[in-house]
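Before we start, here is the structure in question, set down as structure tokens.
The other protein chains are all here in position, but one chain of the complex has been omitted.
Letters A and B mark the chains as written, and numbering starts fresh at 1 in each.
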Amino acid sequence: MDRLGRYALLLALALAVWGLLAAVVGLRRQRPLAVESARTTAYALLAVVAAANGAMLAALLSDDFTLRYVAQNSSRATPTFFKVLALWSADDGSLLLWNLVLAGYLAAVAFRFRRYRPEALPGALAVMYAVAVFYLLMVSGPSEPFATLAAPPDGRGPTPLLQNHPLMAVHPPFLYLGFVGLTVPFAFAIAGLVSDGLSDRWVALTRRWTLAVWCFLTVGLLLGALWSYSVLGWGGYWAWDPVENAALLPWLVATALLHSVMLQERRGMLAVWNLSLAVGAFALATFGTFLTRGNVLLSVHTYATSAVGPMYLGFLVLVLAGGFGLIATRAWRLRAPGRIDAVLSREASFVGNNLLLLTLTFVVLLGTVFPLAVEATSGRQVTVGGPYFRRTTVPLLLLLLFLAGVGPLLPWRSGSAGRLTRRLRLPLGASAALVLALAAGGLRNPAAAAAFGLATFVGVANLAEIGAGLRVAVRTGSRRRPAALGALLRGRRRYGGLLVHVGLALAALAITASSTLARQTDLTLSRGATAGFAGYTLRYEGLRTLRQPQRTVLVTDVGVAKDGRDLGRMSPSLNLYPSASEPIGTPSIRTSPLRDLYASVVGVEQEGERATFRFFLNPGVTWLWVGGAVMVLGGLLAVWPTRRHPAAPRPAAPPARRREPAVVDR
Amino acid sequence: MADQAAASRPARAWARPAVGLAVVLLVALGALAAVAARGPAPASTPAERVHAIATGLRCPVCRDLSVADSPAPLAQQMRSQIAEGLAAGKSPEAIRLEFVAAYGESVLLVPARRGVGLVAWVAPALLLAGGVLAAVLAVRRWRARGAAPAASTPSAPGTSRADKVLLERALARFEEDPP
Partner (left out) sequence: MMTGGARTEAPPAGAAGGQGRPRRALLLGAVVAAVALAAWLLSTGLQRDPTAIRSPLLGRPAPDFALRTLDGDRTVRLGDLRGRVVVVNFWASWCAECRVEHPALSAAWNRFRDAGVMLVGVDFQDDHPSALAYLAGTGTGWPVVADPGSRTALAYGVYGIPETFVIGPDGRVTAKHVGPVTYDQLVREITRVLPEGSGRQPGAPAAGSP
């Protein structure tokens, strides 16, 4: 099994080198045959890398402890589900998965352009193959997932924290789909720079792929927050951990790119800026890889120990120097004079959007590397943690939220301010009403009030836009199929974007509520004792011990009642793994639409006669997941491909503005 | 039609209140953002005061959690030491300094505002200011370029103002949803 894996990886490396050479030859010598060879090699590469992953999976499932990776990350007692997950729960194995995803994207690009060949294709393939060569080198060389040793009788088992929850199944794969996917816009950007031309297709290509990748990244980040909330037991979902920040940075830049690319699409401007964003997003994703695997900063995510930091750093330097160096020397050829018609226009709001998102990116990046910089220059050790990030990013996020509400209301080019005022009336009214209601209900925190108001403003504004467009379509559309659905699909770019903003508003509401209105308490209860918290009556009923093959679980049962009505039982637990010196806690969460009651058990004494708990009341957390899902849905709607060759004119008029019947008759 | 009536009213009549409204909103927003940047409100009950200090300290045995958030036993003991210190009348700063004397500066969850830590606090504001400056300059340059050719475009003879508005609206709608 290890031989199969090792040879597969070497073969994959050879294929990637071949693909790189073929693509470069096809580019330099204008040989279509070479390009075609480079394209089809991608399919072979995917098959071979999949075989390598399959070999590792088979080794894990068959408890083949002659493989060092299996011995360190799995054991006989590990449930099958978590044996599969062990493929990506540690550095070496997850690198195998990374290579699989990269090969998958290469094959996807090859497949997508099997008939239509943009002239940037050879260059883009070359860049993607070069990246694949690096990661295949890493997995064949320093990382060595298929290293063997004298088989121990049993494996050590996965890190306890990583086998506690099934979310481990999806969080890394989606993150990888996002990070690795940023290679595609990067590759096309470099190809455009190298060949001195950016066709119109570059914008369409970049936008579609970046949007799909953005959807994956959003899902990955949401799952990470969900994992932090449901598994780690500290009551929150975002700790401003360096690796969390490193995953957020490419997402911020990708969001900026998605907006500013529309300016290039409509006005032909900001070409160089968009190229920089594409390079920057990929560079930040590579930086994230470096942080996670290079053991540079303290984080709950860093893989235990790894000796490959310098190689990742070298690759990062190459990406930065190559990408931005090319931009510095060649981008002048691609510049086009920018022009806009008015300050009160959507173009200007996109400028604001990019400004805020990039400032956010730099602030978070600064905070993440500041301890490193201080120690390197002065030898002192400082920490930059949650409070810093909250204080610096919240104002920027509030401003960004404002733009997400106003931007969609602003017309392209220029519009009369009167129209804008009319469209602002409903959202402003709704948000003012909410703020007044909250103030009447006792909210005294001005920042929270602002955030609630802004989130409502954004949600109502975007919903109103969707509604207005659909309403006109219903009035003027054909009767053959539901007019609203038809209009939704025809205008899916716009409606998808509006839906993402609605999801953002929901998420903002949830984040504001859970950050400012949460309550917590520490309670030590004897068996049978009760205590009150946030209107609930909590009774510690007792301790149960569950013995499982891979761990012992101490389950504490807490009865929950409210106003005398019994609401059931919560069961936070402590998991004792043989390989961990301290127990890992699993919280118990009682979810309801408006609030979460969250319990985690911190300590158990005297055989369960006394237990120490920490209870939280987290308002609104459910809406974070709902809002995130809506954001992803909106992204999927926007990216859904149209039928190719739209030669025939569109069957009906596009949705018109509110209260203005369709004047132009097509 | 209402549209033509609205079109004949000079557009400038709406402009000032709308722009004024936008300015007011932005100013209010900026003020609130400044309030948010100031940090959380001062605490009152003893538990809240312990919490306020604990949220500013890093739990030494955890990864990335504050002493307030961490369930670790050492964090619990730190919290009870903070409570004892507050009950004995020590100031929050003195309590923080005690922990710094034992664990070093890195136990503070955010850099102190003196010395090198000041860079971390000032830099975001500078970044934003620089970005705003660059954006404003860029937008003004683009606006100037955009206005120039528009001014030089001759309007066809006989085009009424209403026709022009209709044409503009049609163009805008067309651009709203590109194919």
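Going forward, contacts are C-beta pairs under 8 Å (C-beta built on N, C-alpha and C of every residue); 3 or more make two chains touch, one makes a residue touch a chain.
Note that the structure is a prediction, hence the values are computed from the model and not measured.
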#### Entry: From A:266, A:422, A:527 or A:610, residue that would touch the chain that is not displayed
A:266
### Query
Thinking of the whole complex, not just what is shown, which of A:84, A:343 or A:373 touches the missing chain?
A:373
#### Entry: Missing-chain contacts mapped onto subunit A
196-200, 203-204, 264-268, 271, 290, 294-298, 302, 309-310, 313, 316-317, 320-321, 324-325, 327-329, 332-334, 336, 369, 372-373, 375-376, 381, 581, 642
## Note on the structure
Where subunit B meets the left-out chain, the residues are 60-61, 73-74, 77-78, 80-81, 98-106, 178-179
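Here is the rule we go by: only the chains that are shown with their structure count from here on.
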### Query
What part of subunit B is in contact with subunit A in the complex they form?
2-3, 6, 11, 13-15, 17-19, 21-22, 25-26, 29, 32-37, 39, 41, 55-56, 58, 63-66, 69-71, 73, 76, 104-111, 116-117, 119-121, 123-124, 127-128, 131-132, 134-135, 138-139, 141-143, 145-147, 149-150, 166, 169-179
### Message
Could you list, by residue number, the parts of subunit A that touch subunit B in their complex?
### Response
233-236, 239-242, 265-266, 269, 298-300, 337-344, 347-348, 351-352, 355, 358-359, 362-363, 366-367, 370-371, 374, 377-378, 380-388, 391-392, 394-396, 398-399, 402, 406, 411-413, 415-418, 420-421, 424, 444-447, 449-450, 454, 490-491, 493-494, 522, 585, 600, 602-603, 614, 646, 650, 654-657, 659-660, 663-664
